[in-house]
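A single protein chain has been omitted from the complex, and every remaining protein chain is retained in its original position.
Naming follows writing order (A and B), and every chain is counted from residue 1.
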Amino acid sequence: MIKYLYTLLVGVLVLNSSAFAAAASNDDLEKELAYLAAERQVVITASKIEEHVDKTIATTTVITQSDIQQIGARNLLDVLRLVPGIGITQTQMGWREIEVRGVKTLTSEKVQIMLNGHPLDHNLQNAGSGWVYDDLPVDTIKRVEVVRGPSSALYGANAFLAVINIITQNAKDLNGVQTSAGWGSFDTQQYRASWGKQFDNSAEAALHFNFTDTNGINSPIPADSLSVQGQPSSAPGRSQLTEGRYDLEWQLGYQDFKLDGRYINKKAGTFFGAASVLSDDRTQQDYNDYFLRLSRTWKIQDKFTVDTQIFHDFYSADNRWQLAPTQFFRTGFQDTRTGGEIQANYHISDTQTVISGFSYAKEQQGNLIDELGGDPEHLMPTLSSSEERTRRRWGIYIEDVWDPLKNLRMTLGARYDRYSDFGGTFNPRMGFNWEFIKNYSLKFSYGTAYRAPAFGELSLVNNPVVSGNPMLKPEEVKTFETGIIAHPVAGLTTQATYYHSAINQIISPVSGQTTILQYANNGSLISEGVELETRYDFGGNLQGSYISANHVLQHSTQLSQQLADVPRHRTNLTANWAFDNTWSSFAHILIKGNTLRNPSDTRNNVPGYALFDVGLLGKNMFGQKVDISFNVYNLLDKRYYDPAPTSLNFIGDYQMAGRAFFGHVSLKF
Amino acid sequence: MKIMDFCKVLILLSVFWVSAGFALPGKVLIVNSDNTVFRYETIASEFKKVLQQNAYQWTEFNLNSHADAEAELKQLIQQENPVLIYCIGTKAYSLARNVASNKKLLFSAAINWRRLDIGEGTYGVANELSSAQEISLLRYFFPTIKTIGLLYNDKFSREYVETIKKEALALGINIINQPINDTQEISGALNELLPKIDMFWIISDPVVLSSKASVQQIFQAAQQQKKPVYAYSEVFIEQGAVLAISADLATIGRQSASLALMINEDKVPEGTVQNPAGSTVTLNKCALDALRFSFNQDALDSVNKIVECDK
Partner (left out) sequence: MKRILPVFFIFSVFITGSYWSAYSNVGSIIYFYNPETNINNFATLKTAFDTYLVNHGGYYFQPFDSRENFEAVIQEKKGDIYLLSSWHLKALQQKNVPLKIALVGTSKGNTMQRKVLSTKKDIVDVTMLKNTVVAGAGSEEYIHSVLKQILGKEQEALLKDIKILLVPKDIDAIMAVGFGMASAAISAESSLDKLAMINPNQFRELHGLGFSEKDYLLVAATLKKPEQQEAELLEVLRKMSEADAGGENLKLLGIDGWRAM
């Protein structure tokens, strides 16, 4: 009997699973079908391997949406000024200069800004992409990637010293309606509305609308070239940099097709003016800019995809400048760029990917406006200073990203571009990233880049001061950089980079024959420096808190002279403290070294300064729907100056904003 | 450039690096697509067993029991700051990838993982056995099979089917694959496919296997044309499959756990996705007899279960 009972018990043990399972196998089929149904819910398109920032050969800084929120950024400039190697300064015209690695020019034409990978250097007359994008609203931005160093081998013209790629929220990120509003000092107001939806039939749509308006910082301008001679002028007065802008961005997708673009209208006054005379509020800058891009990815094979796109870019300027109290000059033009690109991505193996592509574009300038007169409302046509012009360009490129070892990535790339007006240019790029010890990587890269001469530089006419030069060749830069990136402990990232750039054939005005000055490929410049960055993200209860610091030592020389108007060092210290899941506070200190003058400039150096910004952010309040932030810029009301060029030496320098406030609310539905 | 400045800062930095301490071992966050789904839950429970044996802590998050799963998951990740997120099922993985792309992710039970958006901090255990393993075992049982046919949906299974074709060819078996977009196409596709093949293979394609009706349709058609059906799961044995070689769910759970431990010790190369190491073999002798289809008797020691006809 005991034997029986025991067997009975064992029988239960054995049969527990098997007999039950056999009896219920129909049920098992149901279970499996339920599993398959659960898996069916998720459709995934396009699988692309993103390159990890640590593994690229380029020196890259990524600023995420949550960083932007914590900074309390009012526009793109507030984001960029935290990036190591980048400095932001005011120009006399109004727009801001983006200094990169110790090189700064009036139109920042050596920096390429891109929106979702599309280049924004739409101003063909004067080059550069900062015209309407410098103060881009940030509420719709998902991520900003700043790649310092030359990238022409991939992106072609003008990816010279840095590429700033702005990635905006797509339908998936939005998934509903998001609105936000911000108010702050200088009568600043910002509004934003976005909507995004993914439909069942693989269609998706995202729309963003932004509106911004500000009266500007009203800096005191003590003198101008007239007032110093005792003649009537607006000086002493204040800067009139009012700015108003609205824009609409769209991203529409259906199956593998995507149609995206952005339209921007920007109207602005000016900071000082276009001449050496302080402008009153009658200087008006009016810009329209859009691009439209239709793209499609073709998946030929699992390992072989082809990206194709056609695009149309448009840029128009219609600006009225006050040259003297009763003299106004209106200048305008329209630029378009229409073209297409085809890029093949071949994933040779798990360790090697080759991309190669061809691009073509036609650039045109027309609808020129040139008027002059004493009454700003009734100006008379005058000789045109710019030219109607057409340029065709094509380029081919190839890049190979290869991991010969698990801890070694090598990148080799080259691009050849040919322009109808100045010929061809070849730009290679190569480098490696070697993780020599776990969490410690060594980077090395060498590359060249070029900046195509702008239409204005090639064909400026009827300007008494400076004339264009149709014989110009592109500017060139050769850069090599090396650095170490390390994660000694979880949460800690440190990076040290040394770079050396030699810029040759710089396009700059030199003494001319018919005019005082004429553009020429003249001179070279050496820029070298060290960028140190470190960031520690706290974990556990302090999740969301971080401290970070970056410090840059830079040295740019031309003809053995330290370059004017750029500092030798710059430091950013930031701390973000998350009190709980809702509240966090942010503090930022920017320390900038003093900047030298040109040898001919007798003014004292522009003194360095330290600015202190603080902010408070409340996230996911009221059922995860509301975020509120309040920031104080320049908390200690430090009076500081951006350098005015030697030509404006009589005004001293540009006094920048004192303490400023900014409050921001955003809502998700 | 003052070289001394550079050196000073480098020295400072090196001190910072060297003096840094050790990170504390952290928690694992288990995100389950739906804990009422048997496959997901079995894997989860085996995974937890191994974590427990190794004195690891974990937190579980079941997507099916949260209304606003995305926001809540985001918050949980912030709160718990896990060292690793274990995602069971495609839904869990996609969501975690969206809200925590900077965290290490380990996935399993995701159909055809090659279609997933895989980043560099991602690891996984595939849902399907290595097709080479499956085909090797299949051939062990049925050495005479030369041509096998299968139905699939391009959106869900393309990459997997491509691998099957390649591996099969290397082992001397020809795969004829027929894509379908909808279950309505099953009947037509089978009529075309079945006459050309020695055996029909049911793969885990969620479009082909969207309902019981479509499962029945497959077996009826195969029976009419007297073609044996091989399936990826033993649940199809009852329907008449002659052989099922399935990934052992418990092994997937154990294997994930073993990967999780090694990831935490930084001993696994990033991007590693393993196939399940364990197989469960079910042989339906009843169905084989009915088809008068013979099999290699030596293969019996690899069988987990033999199904005989009810007497």
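Everything below uses one rule, namely that contacts are C-beta pairs under 8 Å (C-beta built on N, C-alpha and C of every residue); 3 or more make two chains touch, one makes a residue touch a chain.
Here the structure is a predicted model, which is why all the values come from computation and not from measurement.
A.B. asks: Quick one: say which of B:Lys27, B:Lys165 or B:Lys305 touches the chain that got left out.
C.D. replies: Candidates B:Lys27, B:Lys165 or B:Lys305; residue touching the omitted chain: B:Lys305.
A.B. asks: Which of these, B:Thr36, B:Gln57 or B:Ser136, touches the one chain of the complex that we don't see?
C.D. replies: B:Ser136
A.B. asks: Kindly note down the residues of chain B that lie in touch with the hidden chain.
C.D. replies: 130, 132-133, 136-137, 139-140, 170-171, 248, 251, 254-255, 258, 261-262, 265, 267, 274-281, 297-298, 300-306, 308
By definition in this document, only the chains that are shown with their structure count from here on.
A.B. asks: Give every residue of chain B touching chain A within the complex, in rising order.
C.D. replies: Those in contact with chain A are residues 1-2, 5-6, 9-10, 13, 16-18, 20-23, 26, 33-34, 36-40, 68, 71, 75, 78-79, 81, 83, 89-91, 94, 98, 109-111, 114-121, 155-156, 158-159, 162, 204-207, 209-212, 215, 233-239, 266, 269, 271.
A.B. asks: Quick check on the complex: what are the chain A residues that touch chain B?
C.D. replies: Touch list, chain A to chain B: 25-26, 28-44, 46-52, 55, 172, 302, 350, 406, 438, 486, 488-492, 494, 496, 498, 528-530, 532, 534, 539-540, 543-544, 551, 553, 555, 581, 620, 624.
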